[in-house]
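First the structure, then my questions, so here it is.
Every protein chain but one is kept in place in this view of the complex.
Order of writing sets the labels: A, B and C. Residues in every chain begin at 1.
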Amino acid sequence: MDRIKKFIADIGWPRAIIALFLLSLFVLAPFVNVRIDSSISDTLVRFGMNGILVLAMVPMVQSGCGLNFGLPLGIIAGLLGATISLELNALGFLGFFTAIAISIPFAVVFGFGYGQLLNRVKGGEMMIATYVGFSSVAFMCIMWLLLPFRNPTMVWGYAGKGLRTTISVQEYWGGVLNNFLSLRVGEFFFVPTGTILFFALMCLLLWMFFHTKTGSAMSAVGANPEFARAAGIHIDKMRTLSVILSTLLGAIGIIVYEQSFGFIQLYMGPFYMAFPSVAAILLGGASINRASLTHVIIGTFLFQGILTMTPSVINSMLQTDMSEVIRIIVSNGMILYALTRGVRVKSR
Amino acid sequence: MKKRLLMQIGLVLLLIIVSIFLYRIGKGFQIIVENKDYTMEGTTFEVQGPVRVIFDDEHKLELKEKSADLVVLIGYGEHKIKVEVLDDEGNAVKSIEKTFKLSGKEGDLLSIPALLSGSERYIFKRE
Amino acid sequence: MSSTLLRMEGITKSFFENTVLRNVNLTLERGEILGLVGENGAGKSTLMNILFGLPVIFETGGFEGKIYLEGQEVCFTSPLQALDAGIGMVHQEFSLIPGFTAVENIVLNRESTLYNFLVEIFGERLATLDYPKMKDRAIRAIKRLEVSIDPEMIISEMPVGHKQFTEIAREIEKENTRLLVLDEPTAVLTESEAEILLEAVKRLASQGIGIIFISHRLQEVLEVSNRIVVLRDGEITLEKKASETNIREIASAMVGRRIEGLTTRAAQERVFSTPTMTIEHLWVDMPGETVRDVNLTIYKGEILGIGGLAGQGKLGIANGIMGLYPAGGKVTFEGQPLPLNDPTIPLKKGIGFVSEDRRGVGLILDEGIALNIAFTAMQIHELYIKKFLGGVVKWRDDRAIMKAAREYINMLAIKCLHENQKVRELSGGNQQKVCLARAFALNPKLLFVSEPTRGIDVGAKSLVLDMIYKRNREQGTTIVVTSSELEEMRAICDRIAIVHEGKIAGILPASTDSSEFGLLLMGAKPTVEEGVISVG
Partner (left out) sequence: MKKREAAFNLKRFLMANIVPIIFILLSIFAIPISQFSASYLIQEMLIRLARNSFLVLSLLIPIIAGMGLNFGMVLGAMAGQIGLILVSDWKVIGLPGMALAAIISTPLAIALGWMCGAILNKAKGREMVTSYILGFFVNGLYQLVVLYLFGYLVPIRSPELVLSRGYGIRNAVNLLGIRNCLDYCIPLTIHGIKIPLGTFIVIAVFSFFIIWFRRTKLGQDMRAVGQDMEVARSAGIPVERTRLISILISTVLAAYGQIIFLQNIGTLNTYNSHEQAGMFAIAALLVGGASVAKATLPNVFVGVILFHLMFVVSPMAGKYLIGQAQLGEYFRVFVSYGVVAVALVIYEWRRARERAYARRMFRGEA
């Protein structure tokens, strides 16, 4: 009994509850005739889709900048990459990687500025990050209207200018990763191998980064800024670097998301995108100043699992769609929990 | 301390009473005003022509023969009604003033003919 | 009843194994000023905490002995009780609301209020404030001190002295205050301000308030108090009328603490001639340890001790040179000037540092021992690093780190389960060893060690000191030990410099009689002239 208690204490109550909840959903599924295999493959698809966006939390958390509520900034960089690649009519893998290639410089620039800002507001990062994210999204709304895109599949037919709110990437690079090496069992079970491999690759790269000199310096900054400083590390430099990394991952993440989703969502689309990712990583067991790859993977799986399972199962049980409400409660409840018990981020 | 507790309880009670009061004066009722022939326990009240009806001296509505309309009255308790029977030129030939109570439920029916012909049961909950 | 205001009998207090107060008896008459002096850690503050019933006392198992206030026994379990009983405390760091006026601070949480009916429902806190009344109360309190403070002035705009007065005024404004404890009230004041304060203190005493006056400025203590009590190692070593004693007597009563299990070495006079670091007009802005103007020469191969009382600035020197706090002045290391304010440079030049703030600056508590040891060396000298792609990728070589860690664990006898155990789980002593190990891993030419034995158990103390000693003797590393424990430094150092009010008060050979150091600690002139012996 005590061992169970301790175990739960280790992983934290909410995590345990949600894991059990998810488990019970999977158990219940057959009884309300929801196909397990299809739900699992849905979960996998969404897992691959969102994984990198969640991964984008890690560098900033590790360097003590708190949860990256400013993710929309990275997403915008990604969107720019994506839209421009479409403008260039780049197709298939080429298109996909063009999008990424183009988004990188944007991400780096945005990240740098964002980092500089956060260095000046140590202690208040999260709130400011949130609003920087929001206002940048709003600002881009204006840009989407004004930027001189010409590709007819992207711009409003009638006006001839101003991008549409949602743009299909199907005939460009939609699903290039999903279908790469993908295996399909029966009509319901489908594994988006490519996407998951790409996610794995990103994880690997990040893991490697944190095993380099710079990487370990970065986590030291997060763990104890004073210590890092005494060890001759330039804290602000490290923080900026981490923010750039996060922004970069955000950019790549959204492109992967879009290729799997099939559409580019502009305007207010990226607005709340930070919150699910934040919730996911916390769900995985991260705290506001410590996060690891395992947290990312577990978290993303749990969170996306809930998102896929609740609509299908709960709805077929109660004949109502409570998934949205459940999503709101779970994700924000999770963040709230982390904020109230999370160790104060040391920053000076 | 004890005194304060009493005070606080008093305050809460007061609020409850106030809200009941507010409910009673604020509650709106929708009633149907009917200017049609109306039969009750064998006796039939006949329409006496177009009428102008004024409730509580504010809500005014005109009813042609064989017509009905809705009106919202606010608050429980007494309500005043003034009925004027009109001739073709639209000036009152006959006028009655009465006060009545609402049943406190939705959709009471008020029959002008019944009222005009002096029946006391001109307003009631419609089955 | 007698005129005895406070009587503390047989007070004994021990934190876990080590006893900090041994059977202390203390009495205070009405209107008397009692000067309480002693080195840091002599037990002054613990004694006062007991008097105030600070929670920490009871969390650590209470104390033995009795306290009588005006005859009847008292035992406070919270400071608020003590305040109610009429005991006031003035700390050296102010507890004032910065944005409030003097008035608002003096009557803080004791404001005079006016009744309104809402009080009946929502409680006293909805009564409105009676500013005029509050103001006269404050002014009356200020009058008693006979100092001139603008009662409407915001604290944050006041000169330090006025803050201090405001705080005292707050204590005496409580109509029932009969006993006032002043903990280093003059530490932050200028000479003139201090003068005024001392006058005010005397005046309060003459009004019948008993005062316990804690200070390191012996001149003041002698000037202001009627009676003087000296604590050392939790025991009273001197209790005399101020008129019957002198600074030297007090000083020698203070110093000369004995430390258990310290390997006593033959203090052989070593002579050093080649300076490795020279410090000129160094100032360091380190909160609470400000260095004002330090001139110091460190010789190659020696162990130099830097002593001094807390807050005098001894810790600031090392921190300043390592670039951890804003600093200025001229520092030359091995002939070249050493730029300040950049932590990287001294490390790269081969200067190591073991911080006094072990848990805060010294370690990453949630990382393993191995990483903690290797980290700095890895970052500065790129040890334990594998390079790929022609040095573009600098891969952390965990195997090498483990190996190094194991060596140091054996060398310093660090008690742990394995190299990757979280440092948080180690005992203070072993944590300190990890810090030393990290410094050694840099293998520095010059090593600053601050408070090496603070807060670690007796056994570990001597072990750590031995490490430092061995390092110096075997590798010939120049070491600068900064410590509050004079005797410990005397055991391992060649010379000891005493810092007082941000300046070097004097440098003496470790073998000098401890009372000399005592005088320096107190900022009094030493009888032995420096220079004569500094270079041997």
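Note that a contact is a pair of C-beta atoms (placed from the backbone, for glycine too) under 8 Å apart; a residue touches a chain by one contact, two chains touch by 3 or more.
Remember, it's a predicted structure, so these values are computed and weren't measured experimentally.
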Task: Shown chains touched by the chain that is not drawn here - done: A, B, C
Task: Given B:25, B:40 or B:70, the one touching the chain that is not displayed - done: B:25
Task: Of A:96, A:149, A:210 or A:275, the one touching the omitted chain in the full complex - done: A:275
Open item on the list: Which candidate, A:8, A:185, A:208 or A:329, sits in contact with the chain we can't see?
Closed with: A:329
Open item on the list: I'm checking contacts with the chain that's been left out. Which of A:32, A:141 or A:293 qualifies?
Closed with: A:141
Open item on the list: Using the touch definition from the top, which of C:56, C:80 or C:121 touches the missing chain?
Closed with: C:80
Open item on the list: Take the complete complex as the reference. Which residues in subunit A touch the chain that isn't displayed?
Closed with: 69, 117, 120-124, 126-128, 130-132, 134-135, 138-139, 141-142, 145-146, 162, 267, 275, 320, 322, 324-325, 328-329, 332-333, 335-336, 339-341, 344
- [ ] May I ask you to list the residues on subunit C that touch the chain which is not drawn?
- [x] 79-80, 83, 93, 95-101, 104, 108-109, 111, 113, 124-129, 152-154, 156-157, 160, 188, 190, 283, 285-288, 290, 292, 502
- [ ] Provide the residue numbers of subunit B that touch the chain removed from this figure.
- [x] 15, 18-19, 22-23, 25-29, 72, 74
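Following the convention adopted for this analysis, only the chains that are shown with their structure count from here on.
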Task: Chain pair showing more contacts of the two, A-C and B-C - done: A-C
Task: subunit A and subunit B: spacing of chain centres that average the CA atoms, whole Å - done: 62
Open item on the list: Suppose each chain is reduced to the average of its Cα coordinates; what separation in Å results between subunit A and subunit C?
Closed with: 48
- [ ] Please name which positions on subunit B make contact with subunit C in the complex.
- [x] 3-4, 7-8, 11
Task: Complex interface listing, subunit A residues touching subunit C - done: 211-217, 220, 223-224, 226-227, 229-234, 290
TODO: Within their complex, state which residues of subunit C touch subunit A.
DONE: 322, 324, 343-344, 347-348, 353, 355, 357, 360-367, 371, 375-376, 378-380, 382, 385, 393-396, 398
